[in-house]
Structure formats: structure tokens, C-alpha cells
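For this view, one protein chain was removed and the others were kept in their places.
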């Protein structure tokens, strides 16, 4: 019996673990370390219409148990991804989720249309929550009207199910979630990074060239768990949870809170084998806790279970 | 020359360091450890109209470098604070800031009226951002219209300057800040805690009896620095910064970001001597960095300085 | 009140029980039942009862349950440990009447503070007996040390050592004047109302500050609430509502 498989719109996951977008590139670097086919899925780095070089460096700072990044959606552009990156990933038996970004609704639509047509891509992740780019990204993710309009337009052109990635930098994450659900989102992925800043006391200036960056890692896990918990009570579409997952118990916390699958971001930088290790550790930990199938515990923290 | 003094509405601080509300009780426990007169000020625990017993236990959980608390505004009520707590604090040469909370606007107004009349109290801190109580608290802190209305009503009765404590759980902290400034706030204190949740994987249930709690400590510092930075560019009233301050460089970061004084919360639980130690460490660190007066660096991260 | 302890030894003495002995930076008298608030890697400190103390030595006994206690168990002799304390109110070992018979009831990792309390009582010549409950034979510790001080009954849930059953079943209140108890909440609840004149129980609660300032550790009481860290952790049984 497979105790770890999860069926989600467009995604037949052999286990609920996948690297988070932007934290695994297009898999190439990790393919040298372990067989990517062990992964439930891979959320690849954001694609924009054209190649982007991203922000100036420094692009990384640290604080407590958190990482601040301001990469700025550096990527080779959707055509290069289709031509050079996806063929490589097609060698692996794992579900590819393509992260779609842009500066204008038109760019999102165009990228979604192109990349969703690839047979390698099983679902889209609509990145309306990147805090590190001047135009686009975050403002779509903090206004429910803009977010639902964008979701509708992307859904209209996408050949694959669309998961919308929510920003935690909002007053009501539930309002955002229900808005994009009503607009046709097939699922949600949450959370993206919190906006943060570090200042170098020697210069008095922000450490990041972009001044602000996105906070990820253990620091944000309680925020993620709370938001997944609150949203999963109010929507009927599945949630892929993320935010500070470092070990197997963090995965369970997110699933108890209501997630159907879990993405691992920053932890890949600390231990590049982490996704594989968590997958291997899951069955043993489930035995200890008396969990038969991983989905048995989904949403158990709030007592009522979901369809999806 | 005093290199550390800061003059703010109602507050003549001998140095910019004070314990944050709820993290120092009413000073009694710490008075046995060091002379409270070394402190720039003390932000005392929230006062409500009547005694409150707060939430059920467990009230504390942990995550990464963060603490989750759900105390629930336990306090003896404003009359007991006036009668039993403030007389004790009047023995110390430090500025007392009274934290005002409530479930209804009427309760806030009543508490503010009563406590602001005490000669021991030099300023009020309007706590519109506590995530740990069912009624009141957070909803006043996430809606700019409610926040400004409440500020106006409290200002109308308060005999002392009013600082409004902002919640980070909003889409636009700048909007909240400018709204309460327009309503007459004399200053801002920020940030209160982020909302978070931890789940016990053995039970599948939230660790905190209140389910959610407020996240404080190093985990939230980059969020605090970013918000202080953004708000201080847009308002003319001073900011008392807080959120994850553990050491002297954290204080400097907040002042570079735009704070005029800094409160220390969770760190008091880790090291009850921390406020005193930071105050003692400041001049030496300022020497190393070539800072003559602490206010020389205020807001330097964004290049333009403020009045206030 | 912050002391740097120097690790002298750290070893597992039973299943789920590690004994950590440290040198105190200076001589001091520490009352049984008080605790130290220990700082290892996690943000907040960890409250651990004092299992024994001499002039310049202190002993803790702890169970590895998470990150904090996990790090405690990794401490090597020679390293230092940052301790806030001693904190809280202990067992009233000095005010017990010399003619009284004291029964000490401990469950699992609640046993350690009772050892120190019994040692102090016996030093004063007070008659003591102990009932100690463990899960299984492998988790029993300090049995001989207790026996050296007075009559001791050991119980295990699975019967692999001592009497089979819960500790509460082995309690004999006949002739007992004073009760000291420490252990899981269920055990405390069942000894709380025993027919013994004076009953003291040591309770546990998640803590923040450990010094009475944060209100994390409150416990309901007939008079409102009490704080575990400063009003306790040892309370008169009737002072707390469990």
C-alpha cells in the first residue's frame, strides 16, 4: 500500500513532498545529488516572458532563523525554459508545476498559455506574491479584485490546473483565498515570503541591494501554519503548504493544519538532500504516531475534513 | 554630554531603551534584579477596565527563533493598576507608558481617561493590535477607519500624549499609520506580534489553548525593521520600534530604519537583565561605529531625517 | 541570578532519564522543589527541577522530549550551562514538624525533586517514606538512593519492576501527616484530595520568563489564579485547581 500518495487537480503525487519554487532552480543541480524521481513533484523557478537578470547583489541576508532574499525573478524566460529546462525534467518520474510570473496581466497570460501547453507541465502555480520585483508580483497578490481577475484570465488560457500562490502580507488571507477560488483557481499554494529588511549597522544602509526582501525559513512557519489552518476551513480547493519546513514534523504540522501537500524551500539550501530525507523519514514517523495514510490527518487540527 | 537622551511627546527618555508591554509586568519582578531607574522608560502591561484572567493554558509555544504567546491580556484591571502598581513604579526615575486595551471603544476610552490622569503615567500606548483576545484588540488594528475613530476618541479624553500600537498583520502598515496620525496620534509603537499557530504532532491539535498566538522574538525582526522603515518615511510623528530586539545592534537597526526609541520584549524572558545590558553596551558600540548621539542615525537608512 | 554552571557529568541513568551534574559558580543553599531555568539553543529557557544540590554542586534529572532537552543531553563535561535561578518556591522541608510522617509520591520524571526533598527531611530526622511510579523496569532510577533514606515502594505500569500498577494504587495514607507529590497531572489530581493533613504538590506549566512577569504559567486557584513560576511550582494542594 502506498501510504503517501496524494491526488490533486492535475497532480498525481507519489508523496506529498516537493521543492518550492525558486529554491530548486530547474532541478539540474540537485539531479547530481539524488534521483529526482523520488520527489512527489517539483515546483520550478518562476518563468517570465523574457529573460530577467533580477536584482543587484547582495541578494541574501539573514536574521534569526530566517533568510531574506531579493533575487528578483531571475530566469531565462519562458522560451528557454520550454526549450532547455523542461526536456531535462521530462527524464524524471515526478510532477512538474510551473511557476508563472509577470509584470502585467498580459505577461502572466502569455507565459501561462505557453508553458501550460508543455506536456511536461502538470499544473501552473500563479505567482502573484513575489515581493522582490518593482512591477507585478505583490500588488496582484494583495488586492482580491486584481487577484481574481488575473486568476480568471490565466484560467481561460491554461491547459492545466492553476494553483494560485498567496502572499502572507495581507490583512485577510481568507479573503484572498476565497476570491481566487471563486475566480476558478484549482488549488492554492501558500505561503510566499513575508516582506522584511535588514540594515547593516556599519553602513546604516539596507543589506540587500533591493532594500527589502522576502523572509523565508523557520521564522515564518507559525505564520504559514496559521494561514493554512484558517484558509483550509474556508475553501474547498486543496492547499500545497510551505513556509519554514525543515523536517518531517513540520510537514505533519502543515497537513494537520489543512495542507494536502507540502513544499520545502529554504531548507534545500541548508541541506540539499532534505526533500529526499523527509520523504524517507515520513513512513517511520507516521508509524510512531499511528498514522496509516498521510491524508488521514489532513485538516485534523480543525476537526472537519475536506473534499478536494 | 548625554549621548542617549531622546525627547518625545510626553516622554523625556534618558536613553532610548524600554521594556515592551506585557514583557515586564509592572516592573516588580525586575526591580529585584536591577535598578529600574536605568531604563529610558517602561511600557507596562495592558490595562483593561476590569480584571481579566486571560486565556487557558498552554499560553506559550515556540518555533524557530520565535515565541508564540496567547496570554489574553490578563491584568488586574485599571483601578488595581492605579492603586497598587503605579505607586510602586513612581519610586523610579523612568518614564511610564501605560498600555490601554479593551473590547469596545467605550472600554478603551474609559481606561484611557482613568489611567492618563495618573501623574505617574507620561504617555499612553493604545493597544489596537493584540491578536489574543476574542473581542477588541486586533480588529481595531487592521481597519484604518476603526483605528482612526478609536484614536480620536481616546485623544479626546486623554490627559497625556497617545502612541498607537500598530499590528503587522495588515496589507498596508503605512495606511494604518497615516490614518492614526491624521486622527491625532502623537506617536506610533510598532510592531505588535504576527499571528501564528503551532500544532502538536502527537495530538494533531494546536499547542496553544487559544489555538492562535502572537509571534515575537528574532523571527519577526526583519518584518519590524521593514515596517518601521516604510512608516517612518510617511509620517511626521515618532516611532518607538520593537520586534525581536535581542542585542545592541538590533537597537541600532531599528533607529537607522527610523525609530526614535526601541522597546525590548521577548528578550526579557531569555535574559531578565537585557535592557540594562543593552543600555550599558550602547555607548561603546556607538564609539566603534563613530556615532556621536544616538539620534544622529535616526532614519539614516532612508537618507532623510524627521522632525518629531 | 544568572549563573554559569560547569558540567561535571552527564549520563543516561535509565530509559527516559539523564542525570546532569554541574558545579555551581559559588556556594549557595538551594531549597528542594525549586527549579532552574536553563538556556540552551532554543529561544526560551527550559525549566528543570533541582534533583539534588550540595554546597557547590547541583544535579538535574531530565527526560529528552524535544529540542531543548535534546541539547541538554549533548552537554559534555567542562562545558558551561547558562542557568537562571534557583527560582520558585520549593517544598517546605524546614517547616515540617519533626514528629510528622512525610509521604513522598513521585511519578516518572517527577521523581527527581522528591529525592532532594527526602534527603533534606531525613537530615532533619523527619520520618519519610516514598512511593515512586515508573512506566517500566527500564525507566526506574534512584531506587537505591531512596531506599537508603527510608521505606520505598516502586511501582511500574507493566509490572516489570516493583508492584504492578499505577503509583496511586500503592499509596498508604494511614499515619501520614504530610504529602509531597510531583508527577504527571493525572497523578497529582488523584493525590490532591487524599485524606492527609498537609498536602503539597509540584505542578508543571509551560513557562516564558520564569520570574512572574509574563503570565504564561498561570494555574486556576480558588482565589483567582496563581503563577507556577513564582507562587509555585510547589503549592498546597487546595491552592490550585487542576
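Going by the order they are written in, the chains are A, B and C; count residues from 1 in each one.
FYI, a residue touches a chain if its C-beta (ideal position, glycine included) is under 8 Å from a C-beta of that chain, and two chains touch if they have at least 3 such contacts.
None of the values given here were measured: they were computed from a predicted structure.
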item	value
Neighbouring displayed chains - absent chain, whole complex	A
Of A:66, A:184, A:222 or A:299, the one touching the omitted chain in the full complex	A:66
Contact with the hidden chain (one of A:5, A:74 or A:205)	A:74
Hidden partner chain, touching residue among A:33, A:117 or A:156	A:33
Contacting the left-out chain in the complete assembly, out of A:9, A:25 or A:105	A:25
Absent chain, residues of chain A that touch it	22-25, 28-30, 33, 53-54, 57-62, 65-67, 69, 71, 74, 217-218, 266, 268-273
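In this text, only the chains that are shown with their structure count from here on.
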item	value
Chain contact graph, described as a line, ring, star, complete graph or other shape	line
Closest chain to global C-alpha mean, per-chain Cα centroids	B
Euclidean distance of C-alpha centroids - chain A vs chain B, Å	34
Geometric centre distance via CA averages, chain C-chain A, whole Å	46
Residues of chain B engaged with two or more neighbouring chains	61, 65-66, 217-218
Junction residues of chain C, two or more chains touched	none
